[in-house]
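Here the complex is missing a single protein chain, while all its other protein chains stay put.
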Amino acid sequence: MLQFIKNADNLKLYINKISYKKLFKRIIMIKIGVINVSDRASAGIYEDIPGKAIVETLNDYLTSDWEPVYKVIPDEEDEIAAAMIKMADDEGCCLIVTSGGTGPAKRDVTPEATEKVCQKMMPGFGELMRQESLKFVPTAILSRQTAGIRNNTLIVNLPGKPKAIRECLDAVFPAIPYCIDLIDGPFLECDESVIKPFRPKSS
Amino acid sequence: MLQFIKNADNLKLYINKISYKKLFKRIIMIKIGVINVSDRASAGIYEDIPGKAIVETLNDYLTSDWEPVYKVIPDEEDEIAAAMIKMADDEGCCLIVTSGGTGPAKRDVTPEATEKVCQKMMPGFGELMRQESLKFVPTAILSRQTAGIRNNTLIVNLPGKPKAIRECLDAVFPAIPYCIDLIDGPFLECDESVIKPFRPKSS
Partner (left out) sequence: MLQFIKNADNLKLYINKISYKKLFKRIIMIKIGVINVSDRASAGIYEDIPGKAIVETLNDYLTSDWEPVYKVIPDEEDEIAAAMIKMADDEGCCLIVTSGGTGPAKRDVTPEATEKVCQKMMPGFGELMRQESLKFVPTAILSRQTAGIRNNTLIVNLPGKPKAIRECLDAVFPAIPYCIDLIDGPFLECDESVIKPFRPKSS
């Protein structure tokens, strides 16, 4: 799509078909932050599988062009918070997805970092993800995953295991494009054979 | 009922039947605060449909005489908090129900105002209302509705859409009369063909 509209004539054709607002949102590249929070992955001891699993899942979902802003960092609250602020404020990510660091262990501080940088918390995300994971393992209640809003950016915590990442994203993603609309982010379009985003008609 | 007991002879008959405590609670008019939080409704751009939907639903539920204390205000945290404090502390409302302002958008601050004025938060209300709304729309997780206690007043946030208001109230109202008993409020009686309040036998 971006290639197509870079040609001025095609752009004119394209503008005739869709509204300026949508056009504006489409021609600005959508950026999504992906943070793998893991002491061992950041030290190179583990391969960064969770981060890649998130990018792969988002590629499956989204038909909109998008660009990942990618980071692997240790379980340090200040580093996680700093990465989130940079991705939200400087890089302009409309969505930041984290993996890992949501358990009860001493080093698990991803929800704390999320709460620190957000103005609004969204408890419904954590509730639904835990409920979803409870279908598979009773230890789902040990996950403290949450979500929140920093200005125009939605931040969502996911678990660290690739299988659980997909289960959780499948559960909450249908609400994410509309959430991003509501915080004045870009218009995300999805492959509806993979995931069905929901936008209320009145909006 | 109030009409009936205003006659002194009837009052005597009535006192013979029920305890003084219940009588005391019954003859003081029950007040319920209804706050429609909406920039557009408060500016007169929209009709105040949510506020009316709440009053109508409570009329359907309650057989106790009650009086609404009604307000339409913009999405301003301080104004919402001030209205809640006035209704709780000055007007003596046992229950305050809000509509709107619970989403992720910048102007949505009703949960923040609620948290500000309450001593105790009641997470079970938000959890159940989101779960109920999830049966209808996946975007239910975007609602940050909550509930809390300020002294002898229960404050409950509802969504802004009339259909969702009724769904949420139907889900949580069965617990509300007992909750108000526990915070020393008046004894609410309901039309049990419409809604079944639950009071544990030991109480």
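As written, the chains take the letters A and B, and residue 1 is the first residue of each chain.
In this text, contacts are C-beta pairs under 8 Å (C-beta built on N, C-alpha and C of every residue); 3 or more make two chains touch, one makes a residue touch a chain.
These figures come from a predicted structure and were not determined experimentally.
Could you tell which one of B:117, B:142 or B:179 touches the chain left off the display?
B:179
Kindly state which of the options B:79, B:127 or B:189 is in contact with the chain not pictured.
B:127
Could you tell me which of A:31, A:130 or A:150 touches the chain that is not displayed?
Missing-chain contact among the listed residues: A:130.
On subunit B, what residues meet the omitted chain?
120-125, 127-128, 149, 154, 172, 174-175, 178-179, 182-184, 198-200, 202
Could I get the residues of subunit A that touch the absent chain, sorted low to high?
103-106, 108, 112, 123, 126-127, 130-131, 134, 137-144, 161
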